[in-house]
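Scroll down for the structure; my scribbles are underneath it.
Here the complex is missing one protein chain, while the rest keep their positions.
Our next item is chain A:
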Amino acid sequence: MTRAAKNKLTRHRLTTRLWHWINALCLLVLVMSGLTIFNAHPRLYWGEYGANDDYAWAAVGSSETLGYVRLGETKIETTGFIGNWRDSNGNIQTWAFPGWATIPSYYSLAEGRRWHFFFAWIFSVGLGFFMIRSLFDRHVQKDLHLTRSDWRPSHIWRDIKNHTRLRFHEADAVNIYNILQKFSYIGVIFIILPLMIFTGLAMSPAMDANWPWLTDIFGGRQSARSIHFLGMFLLILFFIVHMVTLLLAGPFRQTWAMITGGKRKGSGDA
């Protein structure tokens, strides 16, 4: 069988699978190296400027004995986890995110930035290719397009009920995405991932000279930084939900399908 013919019979195309695993690696490295960068100034602001004397809507604080996360006026003690924690040698460290959550595991802003920008390029080029390819091979229209019937409240409600009962697919339609899947995939691919690229660029002083509107649309440089950070939380949330549904829907078969492509129902040699 030719590769093309084989591809037609698989649930996930080779390019989709490749992109999926590249994204998984990029997400991991980008989050962890991003936390290294965040550790250099663990405070978040709205607007164009924001430094230590200005009001931060979120901040990680630390002292020799205490670690805390402050959100608005709410202070949450996080000693032992964030802000104040012990490294593998038992020494107390007071930078925001602990070594196990950062790349590199020691504090180096320059190295964190190198990891971050290198994988940002891989991630961005991959997303660009995926979007262009999706336009041509109609992957988006076929698999992610929201049909009129998808939008029916009764349909959405039934899908939510199915999810709460941990029923994810009709038995004969494993390769058809349900409405909640479509919402989350469209939201992640077409909204959050591009948002991460553009809020990232909006923080760059050279981009500010080249494309000042980009910083403006996010409401300023510090707002872009805040949105970049919040977007990371949404991606982590997506990852967790993705993993939970994977576990519930059959982790081995699903993961194997994402590695090998899997087989479509009724593809002859199934």
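By our rule, contacts are C-beta pairs under 8 Å (C-beta built on N, C-alpha and C of every residue); 3 or more make two chains touch, one makes a residue touch a chain; residues count from 1.
Everything that follows uses one rule, which is that contacts and distances are computed from a predicted model.
S.K.: Could you check which of "Electron transfer flavoprotein subunit beta", "Cysteine desulfurase", "FeMo cofactor biosynthesis protein NifB" or "Molybdopterin-dependent oxidoreductase" matches the UniProt name for the chain that's left out?
M.R.: "Molybdopterin-dependent oxidoreductase"
S.K.: Which of these, A:S62, A:S134 or A:Q222, touches the one chain of the complex that we don't see?
M.R.: A:Q222
S.K.: One chain is left out of this view; which of A:D54, A:E77 or A:D137 touches it in the full complex?
M.R.: The single option touching the absent chain is A:D54.
S.K.: Among A:L109, A:I160, A:I217 or A:L248, single out the residue that touches the unshown chain.
M.R.: In the complete complex, the chain left out is touched by residue A:L109.
S.K.: Which parts of chain A are in contact with the chain that was left out?
M.R.: Spelled out for chain A, the touching residues are 18, 21-22, 25, 28-29, 32, 37-38, 40-41, 43, 48-54, 99-100, 103-106, 108-111, 113-115, 117-118, 120-122, 201, 203-212, 215, 221-222, 225, 259.
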